[in-house]
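Note that this complex is displayed minus one protein chain, with the remaining chains in position.
This part shows subunit A:
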Amino acid sequence: MTQDVEMKDEEALPQAPLPSDSASILQHLKEGASFIEAASYTKEVRRIARAVRLTIQLRRKLTAPLLSAFLDYALLPGSEAHARLSAYLPKVTIGMAWKLIMMMPTSAVQAPAKHILPELEIYCYLLVILFLIDQKRYDEAKACSSASIARLKNFNRRTVDVLASRLYFYYSYSYELTGNLAEIRGNLLALHRIATLRHDELGQETLLNLLLRNYLHYNLYDQAEKLRSKAPRFEAHSNQQFCRYLFYLGKIRTIQLEYTDAKESLLQAARKAPFAAQGFRIQCNKWAVLVRLLLGEIPERIIFMQRGMEKALRPYFELTNAVRIGDLALFRNVAEKTGLRNISISYSRISLADVAEKLRLISTNPIADAESIVAKAIRDGAIEASLDHANGWMVSKETGDIYSTNEPQAAFNSRIAFCLNMHNEAVRALRFPPNPHKEKESAERRERQQQEQELANHITEDDDDDF
């Protein structure tokens, strides 16, 4: 599980015509900056989220001169933040003249803000870190992200939260890339505590996932589960974070042998993940296939044929096939029960020696082994059979008409429950923009009420007149 399962937080946006040359990229960055400025003044968090999405689209096109031009624009040249961030960028000498040209139209359009907004400063940090990671300069990315985290602790503004959660992610990611995740565990825990105190739910969500990832990276399932069960849970703010959480939960449950729960989490994670997050979905599917095999289920063929996953899931497909045909030599410890179930379906009566041979039990006393294994399977309810010790037989019970049992009802119920759950989640996921008509409506209603009141007054007055 050391493979990169970074899930890009790109939502399936209607793709804006992507900028082709540097000038327009800079223009886009400035647009992002203006979103952030506006958000900072109006306290609208959603605009910052929009700026972040815009940035992710531009990510691959960032270059050093471009960034330094943007830094000059967004941060006051000569200020402390500016100096600190520029230090991470390679020096541009030839680019200077070009940069000046770039600056020309901007100064005419908009004068830079007099004081630096914290949001904007953090945004610049995010850009620089993205750039450094993409340039594979991980040590600098580490230094830069650590500096940004230190800076973040000073701001307690809700509008910073969205940017902060992205920074946490890249902070952990840069440490993961250099292979020293264990170093930052204490720091992440401290950040999680701060986020909890500030009611920064998105930050808590992100940090909880990072911590789980951190623990699982070192196989510390015990700690991960303890943290997970104690950390406060609330309704998910970000779909991506929720997917990750489900995936980690599924992994923990698998190790704890709670396969039913694990399967549910993993399948849900695979389904909820955005289509672009291919690596993540492959991981989810791999784990889900294993868990389903352990449960004695045979995953459908279609799972292995999903676009872009055929190759990655190939070994899992072969494993599934081995289980399906019943080649026990390949997966002895995985699904003895499945093998036994197949035997009990195929034979109404079979000697224990044959069972031992079919299950390929290798020991000094295979018949005794087979007997105890069958006994356990009967007790666990895996097969419907009885043992004849005197003759050394396993006698399978006739499978009666399945429709006379509660089985179809239970299957039907679980499907209905699944659909209802899906529907409820879909309804819950709907988002509405703050309603601009609402105010108008209530104003109208007030007016109407007033009119009615006046009318009523008139009537009573008329009544009075009658007397």
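Please note the rule applied: a residue touches a chain if its C-beta (ideal position, glycine included) is under 8 Å from a C-beta of that chain, and two chains touch if they have at least 3 such contacts; residues count from 1.
Note that in this section contacts and distances are computed from a predicted model.
Of the candidate names "PCI domain-containing protein", "Tubulin epsilon and delta complex 1", "Cell division control protein 45" or "Electron transfer flavoprotein subunit beta", which one corresponds to the UniProt protein name of the undepicted chain?
"PCI domain-containing protein"
Given the contact definition stated above, which residue among A:N156, A:T178, A:S372 or A:N391 touches the chain not shown here?
Residue touching the chain left out of view: A:S372.
Going by the contact rule already stated, which one of A:D222, A:E425 or A:E447 would touch the omitted chain in the full complex?
A:D222
Determine and list the subunit A residues touching the chain excluded from the picture.
For subunit A, the residues touching the absent chain are 219-222, 225, 255-258, 333, 336, 363, 365, 368-369, 372-377, 379.
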